[in-house]
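With one protein chain held back, the other chains of the complex are shown just where they sit.
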Amino acid sequence: MGGTVKPGYVRGLDLKRGHIDLSHGSGGRAMAQLIEQMFVRAFDNEWLRQGNDSACLPAPTGRIVMATDSHVVSPLFFPGGDIGCLSVHGTINDVAMSGARPLYLCASFILEEGFPLGDLQRIVDSMAHAAREAGVPIVTGDTKVVEQGKGDGVFITTTGLGVVPEDVRVAGDRARPGDAIVLSGPIGDHGVAIMSLRENLSFTTSISSDTAALHGLVAAILQVAPGIHCLRDPTRGGVATTLNEIATQSGVGMVLRESAIPVRSEVAAACELLGLDPLYVANEGKLVCICPAEDAVAVLSAMHAHPLGQGAAIIGEVVEDARCFVQMETGFGGRRMVDWLSGEQLPRIC
Amino acid sequence: MCLAIPVQVVKLLPGENAVVDAAGVQKEISLALVQDVAVGDYVILHVGYALQKLDEDEARRTLELFAQMGQTAPGEAAPTVAGATIP
Partner (left out) sequence: MKYIDEFRDGKLARGLAQAIRAEAKPERRYNFMEFCGGHTHAISRYGIEGLLPPNLLMIHGPGCPVCVLPIGRVDSAIDLALHRDVTLCTYGDVMRVPASGQMSLMKAKARGADVRMVYSTLDALRIARDEPGREVVFFAIGFETTTPPTAVAIKQAHAQGLANFSVFCNHVLTPAAIANILESPEVRKLGTVPLDGFVGPAHVSTVIGSQPYEFFAEEYQKPVVIAGFEPLDVMQAILMLVRQVNEGRAEVENEFSRAVTPEGNEKAKALVAEVFELRRSFEWRGLGEVPYSALRIKEAYRAFDAEIRFDLGYHAVADAKGCECGAILRGVKRPEDCKLFGTVCTPENPIGSCMVSSEGACAAHYTYGRFDDRAARKAG
């Protein structure tokens, strides 16, 4: 007798040839299967296994820090990473920049109709791996599907929760004249890695994205210098934008030394080729630490001792300046402004 | 004017093209505007084309000149600007 319904049998996701369609977002069986077989299976933790729409978490001791980030990077896969691990690292870093220890993440996906399931699996696996390595579980999430043409393959929003002890006060308005500005490593890697894949700009390079979770590095810094003033990761807009933000928030000025700013020679060459300034190019695995001058050496040593702080350097200092300018002594001997980024950095011919 | 940088030719390709290298970054460009370019030569790259070969001897001389000029004290005779005046 044929045609019996086999109990407990569900046809697996077709990762080779399958694509996202509208049923995956409709709330029905297809969606449940996608969530179960892809997300829950990869992220796998006690909260997701409960199968609820939310996660019930124990109350942490200390002040709660929350941060969120949306990820719309294109291309989705690039040397050194992908949108998946980027979304995990990015939010962990945002939480960590308050001096907090990240505890939990949640992730929501907006998927475009037609997106290949195989690619989605790659992204999800990458997220799972990044989360596990960082020790920060993805405890809940959401999935929506939009019609073809209304999304860029996949958008991911991650929100993170962390906890910061009472005696740690790290914020953008805490920079003071005399503070040292310490950078955790060479700049521009991520932005250049992405640019190298852009159509019409293609160049070959061994540069890969520096995407990384920085909470371990932050913890190492706080251990030797709990009194640091500011932490920020220079993502879009680069170090220049980050420092201008902090200068404005804190009502101070800054003076940098160009010769002290670490840039890989390949990144510098790529920037020369395209007419870009490395100071404005995005990073995804670097941080800027502004600390009292007397802590600078200790902070620098802590960075050097950590795998993600290789190439760290003291790049300048905070000064009194009511105009809140960030200036730089060029390697050449002159001085110039390091202004906010205007518009988008476009490769130049001139 | 213009963004143009000196790069080194590392490989010649058919159709008057070449691969150039700048500190490890490589790009395919056109040699349609220059001639007699060999692997190892330096060229000035602008919008995907080599504009001119870089004369390495002149480059060295120019650098020496910077050093010399910078050491001239006022009143001393200036060193002649070698290779720099128009015939």
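A and B label the chains in the order they appear, each numbered from 1.
The rule is short, and it goes like this: a contact is a pair of C-beta atoms (placed from the backbone, for glycine too) under 8 Å apart; a residue touches a chain by one contact, two chains touch by 3 or more.
Predicted model, so just to flag it, every value in this text is computed and none were measured.
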Residue in contact with the excluded chain [from A:49, A:150 or A:335]: A:335
For subunit A, the residues touching the chain missing from this view: 200-201, 259, 265, 268-269, 272, 274-275, 323, 325, 330-337, 339, 342-343, 346-350
Subunit B, residues in touch with the chain not shown (by the definition above): 1-6, 8, 22-23, 29-30, 32-35, 42, 44, 46-49, 51-56, 58-59, 61-63, 65-67, 69-74, 78, 81, 83-87
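Note that in this section only the chains that are shown with their structure count from here on.
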Separation of mean Cα positions, subunit B and subunit A [Å, integer]: 40
Subunit B partner contacts - residues on subunit A that touch it in the complex: 202-207, 265-266, 268-270, 272-273, 275, 348-350
Residues on subunit B engaged by subunit A in the complex (per definition of touch): 1-3, 5, 7, 22-27, 45-47
